[in-house]
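Everything below concerns the one structure shown next.
Not every chain of the complex is shown here; the ones you see sit where they belong.
Letters A, B, C and D mark the chains as written, and numbering starts fresh at 1 in each.
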Amino acid sequence: MSAIARDTDEMLIASRPPPTPQGGVMYWLRTRLFSGPVNSVVSIVTLLLIVRLVWPVIDWALIQADWVGSSRADCTSDGACWVFISTRWSQIVYGFYPLTERWRVDIVLGLFFTLIVWLVMPRLPGKRAAALMALVGLPIIAWVLLLGGMFGLPHVPTRAWGGLMLTLTIAAVGIVGSLPLGVVLALGRRSKMPLVRAICVIFIEFWRGVPLITVLFMSSVMLPLFVPANVEFDKLLRALIGIMLFWSAYMAEVVRSGLQAIDKGQGEAGAALGLGYWLRMRLIILPQALKLVIPGIVNTFIALFKDTSLVLIIGLFDVLSIIQAGLTNSDWLGFAIEGYVFAALVFWVFCFGMSRYSQHLERRLDTGHQH
Amino acid sequence: MLRPSVSIPRRGRGPLWRDPAVRALFFQVMLLAMVLGAIGFLIHNTMTNLDARGIRTGFEFLDHRAGFPVSQTLIDYSSNTSTYGRTFLVGLANTLLVSALGIVAATIIGFLVGLARLSPNWLLARLAGVYVEIFRNIPLLLQILFWYFAVLRTLPSPRQSLSLLDSFYLNVRGLIMPAPEAQAGFMATPLALAAAVVGVIALAIIARRRQAATGQQWPVLPLSLLLLIGLPLATFWMTGAPLEWSTPELSGFNFRGGMQVLPELVALWLALSIYTAAFIAEIVRSGIQSVPHGQTEAARSLSLPGRLTMRRIVIPQAMRVMVPQVTSQYLNLIKNSSLATAIGYPDLVAVFAGTTLNQTGQAIEVMTMTMLVYLSISLIVSALMNLYNARMSLKER
Amino acid sequence: ATLDDVKSRGQLRCGVSDGLAGFSSPNAQGQWQGIDVDFCRAVAAAVFGDPDKVSFAALTAKERFTALQSGEVDLLSRNSTWTASRDNAMGLTFAGVTFYDGQGMMVRKDLGVSSAKELDGASVCVISGTTTELNLADYFRANDMDYNGVSFDETDQSAAGFDSGRCDVLTSDSSQLAALRLQLADPESAVILPERISKEPLGPAVRQGDEQWMKVVRWTLYAMLNAEESGINSDNIDEMRDSPKTPDDARLLGRDGNFGEQMGLSNDWAYNIIKGVGNYGEIFERNVGMDSPLTLERGENALWNDGGLQYGMPVR
Amino acid sequence: MSDTQHRPAATGEATPMVTISRLNKWYGDFHVLRDIDLSVARGERIVICGPSGSGKSTLIRCINHLEAHQQGEIVVNGIPMTNDVKRIEQIRRNVGMVFQHFNLFPHLTVLENCCLSPIWVQKKPRREAEKSAMEYLERVRIANQAHKYPGQLSGGQQQRVAIARALCMHPEVMLFDEPTSALDPEMIKEVLDVMIELAHEGMTMLCVTHEMGFARTVADRVIFMDEGQIVESAPPETFFNEPRSSRTREFLGQILGH
C-alpha cells in the first residue's frame, strides 16, 4: 500500500499543474476531422461539397462581379451586378427619409450601434449606464430626432421612414417590448387566479393562432372601421403595437417553458428567505428560467427581426421590401437575384450577430450547476 | 381521521382587501369587465362605420360562382361551376396538406440537427451549427424563392421528362404519376389496411406482454411496417388488383391524365421544413441542456447506453422545455405556409384571402374567416400539445 | 366630404402600387415615379396648387379596395381595372381612365405557337387577385380550351416562373408584358402573341357617394388631356397663360370663368396641374413611353384626334 | 459538552415563539400530520427526530407556510398564520430555514446567495450585507469559496452555504432540516458549534436531525415523531433515559444498537 509506505507526517503530495494538452494543427485535424474511418469520409465529403457549392458563388459574387457605375449599362461582366445595390444604397438604409434630414438618422444609428457594442463587449465598464441609456435614453432621443416636429427640427412623418432604419426601429421596439410583456404573460399563465390565467391563455393562444399578416392587414386597412370616425393612429405605431402583442405571445410560451423546468425548491428557498412573489420571480426564478431558454428567446428575436418585412402590408418599406420595390423600377428590371442576395445578407448579418452573442451569453452564464 | 371534505376557510383577520381571496376576485372581475368592454366597443364602432360607408356585408358571396382555376385541388373543384365557398375549402385543404407534411419533416430534421449540435463528433456538431446559422437567419420568403427556382432549374422541360416505366414522369411541371381509379371490389384493400392497423396495435400489446413474461424484445417497428404495407398489398393482389390506372400521356404542352405533385408544393415543403427545423433544433438543444447533468450520470451509472439514455431519461424531461416552444414553431409553420402566394402554391391565403377577396371585395368577411380558420387550426394543435405538456409535467410535493 | 377633409389635412392620401414598373415605383432618390403616381400628384396640384402635398400609401393588390373603402386613402390610383362589379358593388366609383390596357400573352418561342387559340392544355403563369386571372379563365372557356394556372402574387416571380419553364405562357396586362420580356434571361426566347384577350381600362377610383370629390378627380384627368390637345405643356404654360391662344385655353387656365371655384378649387387649378406635373402626353412619355425603358407605343392611349381613345371633356 | 449550563431558561419567557395547535395536513388522502400540538418558547432549542417519512420535514415546512395545512392553527412570534400574503411574508422574515436539499441558487455566487435576503428584504446597504455575510461564511469556514458558484462546490460545502444563507437573515427562529446530513464529522462539529452559539444569542431553533449527540447536548427538548404524530416530547435526559412510549424505546434501541 503506497499510502502506508509514506512517511506519516510528510505525506503531502504537492499540487501539480495539469499536464499540458497536446496541440498543433496535425493533432487538431486528427482528433477533430479524421478520428475514425466514418468521420474521415464525412469530413472529406463535406470539404468537397463546400468547394463545389461555395466556389461558384464566390466567383459570381466577388470575382466576376461589377462594383462601380451608375446604371445597368455599367454591368458588363458575367458576375453579379452590385451597381444596383450601390446606387440604391442610401435608400436601403434611409428609405424615403428626406435627404437633408438624414443626419438625424445617422446620429441615432450611430448611437444605437455604439450602445450595442458597449453592451456586448464584456470588457467595457459601465454596463448599467449603457443599459439605462439604451432602454430609456435612446428611445427618447430616437423619437425626438427621427420624428422631429420639435426643437426646430422639421417633422418627418413615419411614412417616410424605411429601409434599414425602419427594420431596426421595428425590431428594436419589438424586441424590447415583447420580452417583458411575454414574461408577464407567462407568469400570468402560471398564476393561481383562474381568471387571470384564463385571460393570459386566451391572449396567448389568440395571438399565436392568427397570422401576423392578417393582424397587420386588419390594423392597417381595416382599423378605420373599428374605431370611431376621425380617430387617427400613426400606421407605424399600429404596426409596432401589433408586432409587440403578437411576438409577446410567442415570448410568453418560451418563458413558460423555462419556468416549467425550474425546480420547485428554488421558489421555496426564496420564499423561506422572506422574498415576496415579485422579488422571488425577479431575483431567483426568472434569471434561471430565462437563462435556460436563451436559445428560444433568440429564436423569437430572430423570427421577429425577419418578420419586420411584413410591414409592407401597411405600406411601409423595410430593407427587403425597399429592395423589392427598387427592382420594379423600370431602369433595373431583371436584377432580382442581386437584390435578394443582398437582402439575405443584410438579414443574415444581424441575425447571426444576435445568435453568436446569445451563444456567448449561454457560455458566460453557465455556472456549472449539475444538481 | 379522514380528510375533511371542505377545507376550513381561514379568513384573515386583517383588512378585507388584504384577503387574497377577496383580492383575487376583485382583480378578476375588473379584468373581465375591461375585456368585455373593449370587445363591445370595437363591435359597436365597426357596425356604425360600416353603416356610414354603405359597405355591403354578408356571406351570400360564398354561393357565387368563382370562375377561376386552382392549380392543385385535393377536393372536387371546377372553375366553371364551383363557388367561392368551395375555393375556401380548396385553399384550406392545400394549407393543411403542406402544413402537415411540413410539421412532420421539420420535427424530424429539427430533432436530428438539435441532437447533432450536441454530438461529441466535432464535425457533425459544427455542421449542425452551420445549418442553424444559415437557415435560421435568412428570411423565409427568400428561402422559398431559392428552393423554388433551384428546384425548377434542375428539372427538365415536359418534352424531355425523366420517365420511369413510362408511367412516372418528372419534369419542371412536377412529378406526374398514374392516378388510381377504384373498381368494384377495391373496398377490400382499405379494409385490409384497417385490419393491419388493428393488428399493429395488437402486436404492440402482445410484444409488451411477451417482454414482461420472458424479457424477449420483438422488433415491433419493422414488424408493424411489414404488416401495414404487406397486408393491404396482398389483399389487393388477391382480389385481382381492382384498380385502373389513368396513366399520364404527353399531349400538346403537358401531360394529361394521372396525378401530379406540383413543384410549388415540393419547394414550399422543403423551405418550410428546413427553415422551421433550424428553430426546432435550437429548442431541442436548449431542452436537452436544461436536463440536470446528474440525470445523465445516473443513467450512465445504470449502464444505459447513450441512445437509451436519450430516449428514456433525457428527452422525456427535456420535453417540459421543448413542448410549448415547439408548439409555437408548429403554429408558425402553419402560418408561414401562407407565403405560398409568392411561388404560386394555392393555399388558403392565396386562393381565398387573395383571389376571392379581390374578386368580391368583401374584406371583413374574408379576412375574418381566414383568421378564424388559422385560429382554429392553431387552437387544435395547441390544445393537443398542451395536453401532452400537462402529461409531461412532474409530480411534485 | 373628402375634399374638405383633404384640405383640412393639408395633404392628399393616395393609394398606389407597391411596385409596378412605369406605374409606381420608387427611384434611387426614394421618390415615387410612374403614371399612377403622377396622377396623384396632379390631383394634389389641383387641390393645393402644390404637387408635393401628397402622401403615397403603397398597397398590394389585396388591400387596395379595402383601404379605399375604409378611408385609409382618399384616392386609389393603382392600375385598377374599371369593371361593373367594382364600380357598383364595392362602394367605389371610377373617375376615368388613365390608361387603356388589354391583357396579352407571351409564349416561349420554341413552342412554335403563333396564336392564343393554339394554347390548349398549356400552363399559364398569372398574377393572383387580378382581373387577369378571371379573363384568362373566360378566354379559355370561351374557346373551349383547357389550361393549368399557376398564380403568383408578384410580377417578378411570375416572370421568373415563366423563365424557368414552369409555364408555357405568361399572361398580364400588355403594358407589363413588354417590360417582363426584357427581364428574361434571353428576351429573344419569347414572343408576345398578337391577341388582346380583354379590355383593361385602368383608372383612379374614389369612394361612392361623394360627387364633389369624384369630379375633382375626373376633371383633373380631363384637364391634362385638354392641355395636351391644345399643346399646352409644363414648359410653355406660363406664356400660354399670359397670352392664351384660344378661348378654350383661357377657360382651362383660369383666365376666364370660375370653373375651378365651381368644383371647390381655385380657378388656376388646371394651371397648377400642368405646371406641376405636365399634360397627359408628358406623363405618358416620361413614365412608360419613348422616354422610358418600357418604350410603349401610345396606341389606344393616343388622343381621340390621333386615332386613340383619350378624350377630354370640354371646359365650358 | 461544556455549554450545557449556559442554556437560557427556555420556559421563562412570556409568549411562546411558535404555537401550533391541532394541526392536520393531508396530501390527497394521505394524512401526513395528525393533530400536532406544539409550543416553542423563545430561545428554546428543539430537536425533532423520527423515522423516515414520518412527517418531520412537512411539519417544519408548515411553520413558514411552504406547505399549506388544512386544519389547525399556527402562530409565529405572535402573528397568526392566515392565507394573507403580507402576513405570511412577515412571518417568513422572522423564520430562517435550511433545506434538506440545500436549494441554493445556482445562478448566484455563494456570497450573492447569502446577501439576497439582507439586501432585498431587510434593505441593508450592499457593503454591510456583504460584510456580515462574509462573517457567517467565515464561521462555517468557507469564506474562501465566497465567489464560487454552488455548482462548483462539494456537497458539504453547499450545505454550509445553505446554513450561512439562512443565518444572514438574522431570523428569530431557525428551522433546520437535517443540516448536517451531508457533512463529515469534523464539519458537523463546526456547524453544531455555530448552532450552539446562535442558541446563546437567544435564537429559537427547530432542528430535524438524527445526530443524537447533538440532541443530547444541545436540545432543550427532543420530539419524536412517527406516522405524522408527536409520539414523545421530553427534555433529552428524560427522552433518552426513560422514554415513555414503546415506539420511542424501539427507535432508541436501534440507535444505541449500531
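Throughout what follows, a residue touches a chain if its C-beta (ideal position, glycine included) is under 8 Å from a C-beta of that chain, and two chains touch if they have at least 3 such contacts.
Remember, predicted model here, so these are calculated numbers, not experimental data.
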Chain-type multiplicities in the full complex (formula in displayed labels): A x1, B x1, C x1, D x2
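Everything that follows uses one rule, which is that only the chains that are shown with their structure count from here on.
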Set of chains whose contacts include both chain D and chain B: A
Number of hops, chain C to chain D, where each hop joins two touching chains: 2
Identifier of the chain whose CA centre is least distant from the whole-structure CA centre: A
Of A-C and A-B, whichever chain pair has more C-beta contact pairs: A-B
Reference chain B; chain at largest CA-centroid distance: D
CA centroid of chain A to CA centroid of chain B, Å: 26
Between chain D and chain A, distance of the C-alpha-averaged centres to the nearest whole Å: 47
Multi-chain contact sites of chain B, meaning residues that touch two or more partners: 49, 53, 145, 353, 363, 397
Residues of chain D touching at least two other chains: 85
List of chain A residues in touch with chain C within their complex: 87-88, 90-91, 94-97, 99, 157, 159, 162, 217, 220-225, 312-313, 315, 317, 321-322, 324-331, 333-334, 336
Complex interface listing, chain C residues touching chain B: 61-62, 65-66, 69-71, 85-86, 89-91, 111, 119-123, 125, 128-130, 133-134, 136-138, 141, 147-154, 157-158, 160-161, 164-166, 168, 207-209
Chain B to chain A touching residues, read off their complex: 24, 27-29, 31-32, 35, 42, 45-46, 48-50, 52-53, 121-124, 127, 132-134, 136-142, 145, 279, 282-283, 285-286, 289-290, 292-295, 297, 320-325, 327-328, 331-332, 335, 338, 349, 353, 363-364, 367, 370-371, 374-379, 382, 389, 393, 396-397
